[in-house]
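Quick notes on the structure that follows.
Of the protein chains in this complex, all but one are displayed in their positions.
Per-chain residue numbering starts at 1, and chain names A, B and C are given in the order in which the chains are listed.
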Amino acid sequence: MELQANSYGKSAVRLTKVVRNGARHELFEIDAAVTLEGDFESAYRDGDNRKVIATDSIRNTVYVLAKENSFDSIEQLAVVIARHFVATYLPVRRAEVVLEQASWRRIEVDGKSHDHAFTCDGPQRRFARATFTRGDGETAIWGGVKGLLVLKTTASEWRDFVDDRYRTLKDTRDRIVATRIDAEWRYGSADANFGEASGSIDAAILSTFAMQHSLGVQQTLLAMGHAALEACGVIESIRLDLPNMHRIPFNLEPFGLKFENDIFVATDEPFGMISGTVSRTKEPRQ
Amino acid sequence: MELQANSYGKSAVRLTKVVRNGARHELFEIDAAVTLEGDFESAYRDGDNRKVIATDSIRNTVYVLAKENSFDSIEQLAVVIARHFVATYLPVRRAEVVLEQASWRRIEVDGKSHDHAFTCDGPQRRFARATFTRGDGETAIWGGVKGLLVLKTTASEWRDFVDDRYRTLKDTRDRIVATRIDAEWRYGSADANFGEASGSIDAAILSTFAMQHSLGVQQTLLAMGHAALEACGVIESIRLDLPNMHRIPFNLEPFGLKFENDIFVATDEPFGMISGTVSRTKEPRQ
Amino acid sequence: MELQANSYGKSAVRLTKVVRNGARHELFEIDAAVTLEGDFESAYRDGDNRKVIATDSIRNTVYVLAKENSFDSIEQLAVVIARHFVATYLPVRRAEVVLEQASWRRIEVDGKSHDHAFTCDGPQRRFARATFTRGDGETAIWGGVKGLLVLKTTASEWRDFVDDRYRTLKDTRDRIVATRIDAEWRYGSADANFGEASGSIDAAILSTFAMQHSLGVQQTLLAMGHAALEACGVIESIRLDLPNMHRIPFNLEPFGLKFENDIFVATDEPFGMISGTVSRTKEPRQ
Partner (left out) sequence: MELQANSYGKSAVRLTKVVRNGARHELFEIDAAVTLEGDFESAYRDGDNRKVIATDSIRNTVYVLAKENSFDSIEQLAVVIARHFVATYLPVRRAEVVLEQASWRRIEVDGKSHDHAFTCDGPQRRFARATFTRGDGETAIWGGVKGLLVLKTTASEWRDFVDDRYRTLKDTRDRIVATRIDAEWRYGSADANFGEASGSIDAAILSTFAMQHSLGVQQTLLAMGHAALEACGVIESIRLDLPNMHRIPFNLEPFGLKFENDIFVATDEPFGMISGTVSRTKEPRQ
């Protein structure tokens, strides 16, 4: 029998970093996951751990590197951490680092944003991923957003789909559409202005969602991808996952009332899931 | 043996209502729970359900009443539902309705808030509760907010607490404090402007959190309560639950580095829980 | 303005205790929450914390008391902790301790239960609560179980309930019923054999659920309460919360198929909630 793929690492490393530029503080709250691949087979075969960096040491490293390096974006920190593990430990062939950042915004008091008090801006989280492979020399970097909730109350149709034995849903020219956007984009280089890129992509996605008259989530997905690639020149491709969080018309007929696109049942289960990757070129790098 | 207290109802009724004032749509997404008490002992004793309103019918009623009534706030809808059940069904002695509202805000496109596209404003949820008791004539109404996340990076001390065998924590004059505010306030009348009240109370709580130099969560709680009662004349009392979501200094010493109030471990467990009720008078109504 | 009720404490204190009786190990995994009430107003008013036991010290205390005391049941440990806080700190007027225990059972290897290896027995958790009030001298003790999932595929009816405008559900003489039982019972004394009591109550509840031909969840609730009080002489009363986790017949008609009580949609939302307290006497102690 053979040990094929193997990897290990540490997940849910929860880091808070405060940068104190005088009275104005910057806040980073980050969940980190580090995964290492390499020459670790002796640990699996013989319980010989001499090449293994303990996951507790991996955790320590995340905090130490966050202390020793300044960064404006989680993309930068992800690159630092990924490179560190390959550069420091010969058995490590490849390191992958995934960081998620909580959304804090400054509290407004009397119309002014506060220096050191924050409230949550939403359930969505900024996302970064970096991989570094020994001998490769290049760091692959992704950014993204996870869990960006949006809903619109009109300007969405769903009709003309396959009509056969299994269909019970009717055509509609006016429905609610709601989704929880997961987007992940690949940067073309490690020198991008990651904060600016993320902001322009988010704006493009939200604006497309709001302004497009939608014939289906599939169509909206491609439009969002196009808009993101147009808005941000430093990304090569973008993957979108758009769960369709259905709002179902409540049947008012038994009560002698008329449905006027006004009363819906909100549901979590089941949900549709529409996915796609949009890129500038035919054969994008994975 | 005796059947003492009994009650029943329907929870997690998820209602979406869209109000279409021309092109500008209003959106309500509400989770409702209705609990009834009354003369239902025959169902428990004998399986005789003739006095029981099925929880499925309770669910239907929530949707129908949301259709038939216009409202600006979930407090208003809670009152309508509570009164309905007591007025309609003789066996119902008391009805309690709890509504929670998801936080949607309009998407901004080119600096203008969109007519019908929304994104999530945060994990916090607006909260309303109404109880109506037969013969009582009066509806008791509470409003609130649940899950309002806040964090500040300084201006928070924690010192001089009991020092004995069980204490290992040191005094600190500068720490991070983070909490997830649950607030519930009681209105003095059913005719209040609920939306205005909620807005002014939220602002008072957030402003107090940001501006107060805190000697402890207990002190902050009372200050928040005072500020809320001052900001909003139509509430009689306010209850606050403030979990202390600890950010723990990361021990940098083993790595030859100095902690400068900069690197913390964020934790969910365990958490402190500080609670209190602040009221205008010595003996508030429950 | 007045500070009415106030309390504070520590929640989600996660304790693992291993008792090593030779090769055969006993395992306790417990989540603890401690709430203190008393003379703490100066902390709220003035930020004067000199009477306050830090919640971090409360946490330490839970671990130390678990080390220093042997116990067979979480009820015993809850009593020890509650009494400790009132006995040790003069400002504490009342202490409430809630403990929940994870369900571990020994792994079977070749038909024998293993000495030190465990697997999870189910999502349900054993529950204990103790309160001790200064001057009172008496400790109130509750036991219970939380999240005990049960389902039966027949022998459950639901019919003859109120028929009016809001009803759309039809009578049924054969349905699936599923619930997630929360039960909390009050012990008559602090000297009960808590483990034996819990075992016999669980068995009575499960047996009643399985064997009763049910005319409704209300009827089942009272029968469970009766059975528990009969099976266990050391409890005074029992409260049951029985959410009705609906399995809804899937409409097979559009597909030319017949529903034969066989294909259902499982749902979490909305759910009915049936509650009740059964006691030996008319006026039970709260």
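By our rule, a residue touches a chain if its C-beta (ideal position, glycine included) is under 8 Å from a C-beta of that chain, and two chains touch if they have at least 3 such contacts.
For clarity, every value in this text was computed on a predicted model and none was experimentally measured.
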Selected residue (touches chain absent from view) among C:A5, C:A87 or C:A266: C:A266
Contact partner of the left-out chain, one of C:D39, C:D121 or C:E138: C:D121
Residue among C:L3, C:A54, C:V92 or C:I176 that touches the chain left out of view: C:I176
Touch list for chain A against the chain that is not drawn: 1-14, 33, 35, 40, 43-61, 64, 89, 157-162, 164, 166-169, 214-216, 218-219, 221-222, 225-226, 229, 237, 239, 243-244, 268-282, 284
Where the missing chain touches chain C, by residue: 14-20, 25, 27, 29, 60, 63-64, 66-68, 104, 107-110, 114, 116-124, 148-155, 176, 206-207, 209-211, 247, 250, 252, 254-255, 257, 260-267
Chain B residues that touch the omitted chain in the full complex: 165-166, 168, 254-255, 267-269
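Just so we're on the same page, only the chains that are shown with their structure count from here on.
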Most contacted chain pair (by C-beta pair count): B-C
Chain with minimal offset from the mean of all protein Cα atoms: B
Chain whose average C-alpha position is farthest from chain B's own: A
Rounded Å distance, chain B centre to chain C centre (Cα mean): 24
Whole-Å separation of chain centres (CA-atom averages), chain A against chain B: 29
Multi-partner residues of chain A (each touching 2 or more other chains): 254-255, 267
